[in-house]
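Apart from one protein chain that is not included, each protein chain of the complex appears where it belongs.
Letters A, B and C mark the chains in the order given here, with residues in each chain numbered from 1 onward.
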Amino acid sequence: MGLTIGVDIGGTKIAAGVVDEEGSILATCKVPTPDTPEGVVDAIADAVRTVSEGFDVEAVGIGAAGYVDDKRATVLFAPNINWRHEALKDKVEQRVGLPVVVENDANAAAWGEYRFGAGQGHDDVICITLGTGLGGGIIIGNKLRRGRFGVAAEFGHIRVVPDGLLCGCGSQGCWEQYASGRALVRYAKQRAHATPENAEILLSLGDGTPEGIEGKHISDAARQGDPVAIDSFRELARWAGAGLADLASLFDPSAFIVGGGVSDEGDLVLDPIRKSFRRWLVGGQWRPHAQVLAAQLGGKAGLVGAADLARQG
Amino acid sequence: MGLTIGVDIGGTKIAAGVVDEEGSILATCKVPTPDTPEGVVDAIADAVRTVSEGFDVEAVGIGAAGYVDDKRATVLFAPNINWRHEALKDKVEQRVGLPVVVENDANAAAWGEYRFGAGQGHDDVICITLGTGLGGGIIIGNKLRRGRFGVAAEFGHIRVVPDGLLCGCGSQGCWEQYASGRALVRYAKQRAHATPENAEILLSLGDGTPEGIEGKHISDAARQGDPVAIDSFRELARWAGAGLADLASLFDPSAFIVGGGVSDEGDLVLDPIRKSFRRWLVGGQWRPHAQVLAAQLGGKAGLVGAADLARQG
Amino acid sequence: MGLTIGVDIGGTKIAAGVVDEEGSILATCKVPTPDTPEGVVDAIADAVRTVSEGFDVEAVGIGAAGYVDDKRATVLFAPNINWRHEALKDKVEQRVGLPVVVENDANAAAWGEYRFGAGQGHDDVICITLGTGLGGGIIIGNKLRRGRFGVAAEFGHIRVVPDGLLCGCGSQGCWEQYASGRALVRYAKQRAHATPENAEILLSLGDGTPEGIEGKHISDAARQGDPVAIDSFRELARWAGAGLADLASLFDPSAFIVGGGVSDEGDLVLDPIRKSFRRWLVGGQWRPHAQVLAAQLGGKAGLVGAADLARQG
Partner (left out) sequence: MGLTIGVDIGGTKIAAGVVDEEGSILATCKVPTPDTPEGVVDAIADAVRTVSEGFDVEAVGIGAAGYVDDKRATVLFAPNINWRHEALKDKVEQRVGLPVVVENDANAAAWGEYRFGAGQGHDDVICITLGTGLGGGIIIGNKLRRGRFGVAAEFGHIRVVPDGLLCGCGSQGCWEQYASGRALVRYAKQRAHATPENAEILLSLGDGTPEGIEGKHISDAARQGDPVAIDSFRELARWAGAGLADLASLFDPSAFIVGGGVSDEGDLVLDPIRKSFRRWLVGGQWRPHAQVLAAQLGGKAGLVGAADLARQG
């Protein structure tokens, strides 16, 4: 099979791209994400038609946040779009006349990194995506593992603190409340509030108040040596690394890949994650250690991964 | 392949059995577990020779507590026997003249249940063994998943309480400190100490003191309605069920199998585990629920599983 | 001194009452709580004038939620009214021409119970108020202990869960997030959501959905045997009792008094609190145990206590 299309459905934009067998993106287009479920289906179809012009494409892979069933056809539940048991595969196939595969977006990104990014050469890889929330994907024996019902690898919702922070999922103490971009901002706000004298750089980058702190301010301030910003990254890393140690006890992969916006900071965040991972890895002296690698494809991992999954059929 | 031998190395006894393709045990023998690493190797070889007399056996599978490498040949670390990078496969093969496979004991038990017990008919099964500690095994796509380095499925050592109880592994807050036979006894002792008037039956079964409480007393007392015994099982179930919910978020299997001595109590412990599982299952209303099943093979699961893994080669 | 006036400033209503030396209320009036800080001052003055008509009153005691300074004159911070360093004593004295004492409302309620309610005869009493939040007061050596700066006894904001639930105070894991009327409702909603079949009575009392559950439904349902309602009270009691055990380690009083709306349920909630208290009381076998008593004055404790504190001057 030659060219396929990957579609990445984000909260504000839908991106579609033509991808070849090497994972290279030959053409892309973006459209705003409509408000209604049906509107999104139309927008996907439009984007696919637009981007495929002039290319001979054979299949479409769609990455969407939420639960996708084991047939990779139906979105059982999406947190951002009002899809409930939405037969997305059928609807898009009818509109574009190509075979469609639907995949959870973090699974698609994990597959992209495994095939064309940091995971190349590994058979058993766990990817985590530290974005606004925390998602991930599981590759075991060179296959994406989706679970019996299609909803495996919901890493963000394992409970790391009993009676901990409320989560949008309805549970408490979920990992993504402690290791995610949103958590990072919370850490910085709390610390800047308690000890503003240690957050002068950080506060100067925003509107001067703890409430005005945004994610990009924390990265910039940490690079400039702001103590609160650095400490906030460390706190995030403590939780991320401890969670990876748990995943090592469970999956024992040869590599972890850390992606998502937070990972764009590279070793600023990866080094403390590695340190925390080693600190909490059980039996660390008796076992080979998995590598903790930075993702390589950035925001394109999901699109490229979805396209490749469509190619595999 | 016809008959194989399974060997189960326990802390006090080594059991060997001849097992056929249906998982039936045709003959068994037991010997005490020697004190020295070399002594254990000899004892295994003796047991294999003894039990195989009169049978035409083709391979040997050994289940041992600890880390076993990905070649299923070397015990990297055993908690109970002083094995450190012990080339168990080679040593036993030299002595018995048969191909040998070494497997983690909880993995072997999981495989036994999957093949011949509660897991039959399922492709994706997670087994947990609530014994003195907490172990388990992962079957995905009808294969035992051992991880890249052979040490996956160490369920007992995921961290469920930050800064929690010390664990023999050197970490803190490990799941097996909260969901295991040892935890059950601790729960009962603490409660009997604080409110002896609610533990009259329980205390009467032992020596009358909280310190004298043993696991079997708790089961008996719970059946007779002892409030402390019942509450202790509930506490165990709370932690077990919440952990299964985490494993569902990660693995999304079609079934969980709960084995080990604690599970011998059947629905006394399984019903509260199921309740807690449902309470903490994330996205429970949008996804099919995994079944939570009682193991069926009891203490023989490991021996039968090891024999079958040897048959598979 | 003869008669004094107590004023209780609530979120929706301001109550004023004429109280005699025995703690009896001779007359009362209620007015709605105005929106503006200045409006509240006016309303207090009006209520005092209205209720004192025909009585010879000598002083006014005001109970207000928030931090009150050690001179009992200034409200440093109020959570519900926009008072920030509000000189409440001076402002009301100017309007009503009587000496005024300002006190934290939970302190006032504690004093009321100590003088005329469940605490009579005790020299060292700790009161906790399980209302929407969790407050309390400290009596040691027959004196109300307000701390050096007036802000002692903020029981609701000790941290009982590291990295726990966010609190309105900006911290995390505060006791009132786990032991309060608001917590009770959260427990019931979570449980009714996860296992609606165990919450049939509870759900039938509201609008049929977990979201529609209110505090009064939980009490009624618990009395009718609803498993989720009973379990929710138990969870609240677990946290309340464990916290009392901490307070016993710190203060070693002869009695705890439990007040607030939640305590109106009497032994339904007090018995499990006592059980949990005993479970967690450190050194319980070597020390006399404090009693855990139900408050006796209900919603009038604050008004009566404030009046009596004004009498004491």
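Convention: a contact is a pair of C-beta atoms (placed from the backbone, for glycine too) under 8 Å apart; a residue touches a chain by one contact, two chains touch by 3 or more.
Values in this document were obtained by computation on a predicted structure and should not be read as measured data.
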Displayed chains contacting the withheld chain: A, B, C
Contact partner of the left-out chain, one of B:Phe77, B:Phe149, B:Tyr178 or B:Phe233: B:Tyr178
Selected from C:Arg49, C:Arg145 or C:Arg234 as touching the chain missing from the view: C:Arg145
Residue, one of C:Val48, C:Ala64, C:Ile81 or C:Val160, that touches the chain absent here: C:Val160
Sole residue of C:Ala27, C:Ala87 or C:Cys169 that reaches the chain not shown, by the stated touch rule: C:Cys169
On subunit A, residues whose C-beta touches the chain left out of the figure: 162-163, 190-191, 194-195, 275, 278-281, 284
Residues from subunit C at the interface with the omitted partner, ascending: 67, 76-77, 84, 122-124, 138, 140-141, 143, 145-155, 157-162, 169-171, 174, 242, 245-247, 249-254, 280, 282-283, 286-288, 290
Residue ranges of subunit B at the interface with the undisplayed chain: 161-166, 170, 172-173, 178, 190, 193
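Going forward, only the chains that are shown with their structure count from here on.
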Graph class of chain-chain contacts, one of line, ring, star, complete, other: complete
By mean Cα position, the chain sitting nearest the middle: A
Highest-count interface - the chain pair sharing the most C-beta contacts: A-B
Separation of mean Cα positions, subunit C and subunit A [Å, integer]: 46
Computed distance of Cα centres, subunit C from subunit B, in Å: 50
For subunit B, residues contacting two or more additional chains: 162, 280
